[in-house]
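A single protein chain has been omitted from the complex, and every remaining protein chain is retained in its original position.
Up next, chain A:
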Amino acid sequence: MLRRAVLQTFRQGLAQSFFKRNAVSLSETTVTHQPIETSDEADEKSVSKQKPGDESGNTVVVAPPEFRFMYPEFLPDPAMERRNRLKEKLERIDMLQRRSVVEIPEFYTGSVMAVTVADANSPNKFARFVGICIQRGGSGLRAWFILRNVVDKQGVEILYEMYCPLIQKIEVLRLERRLDESLLYLRDALPEYSTFPLDMEPERRLNNSVVPINPLKVKLRPRPWLERWERQNLQGVEDLNLPQRFYDKAEKVAKPWEKYDLMLQYRKTIPAEEQEKIFADVHSQLQQQEFKRKIRRRRGIDNEQ
């Protein structure tokens, strides 16, 4: 397997470049918005559903099914050896506490975001970075996401931990999804696909109920690449145009039986009943926080007027 080049995605506070690339003239890429239903399970937006009651006649409040996409870090690490129900419960309480102080908005891989971090070493004590979210991971308080941008012809990636107390503000400038869950191929793509102006304004969405999927197919630079993209079944890249031997080797190395391995899937997921319990626990508080923020926003607009 190709030895991964040592890529150090720098944590917040150290926005240094790590490889030099020559940028082609920056051209505006056309982005087509196609509001496609992201999940065929529910159309409602954060409306709590009341399940029909049990024998005692009590109604059970259940969070809407898309919560697992909006707040994936509330689900614990599925590895069985590391599960601890008490620890997870305490972590959720802490996460909600942090969310009541700082608004952590809904975002997906492919959304353009701006993060303001408290930085003792910068002239104004805050450091703001704008970038496209190329990957998100972690669970609980260790949830993180990576923002990528090209600044002065230099590719820069910063990993932010969502619940870090240094984070002052997280804004989503453009909320959209892409065809892949991980956009690491942007490192090998032409720089215009990763460039976003640092003074970008937040964009208003026409249709609030559905998150649009951007069907953009990215063009990659000529080889060598950081990873073997032809082995990864990427939807969001243009045809790689490699010699046939690459595809033959990819087929030889592929594990097509993993698609049918039911126990492998089970060990990687949290069962639906547990998910429902976790989100039922958490969603009423999240709803309350959203409500309070809306009121504060409206009051702010009224005061300005």
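As a working rule, a residue touches a chain if its C-beta (ideal position, glycine included) is under 8 Å from a C-beta of that chain, and two chains touch if they have at least 3 such contacts; residues count from 1.
Please note the rule applied: contacts and distances are computed from a predicted model.
Q: For the chain that is missing from this picture, which UniProt protein name fits: "Serine palmitoyltransferase small subunit B", "Large ribosomal subunit protein bL17m", "Peripherin-2" or "Protein GID8"?
A: The record for the missing subunit names the protein "Large ribosomal subunit protein bL17m".
Q: Among A:152, A:199, A:239 or A:273, which one touches the chain that has been omitted from the display?
A: A:273
Q: Suppose we count only contacts with the excluded chain; which residues of chain A make the list?
A: 68-69, 72-73, 75-81, 136-140, 142-143, 255, 257, 260-275
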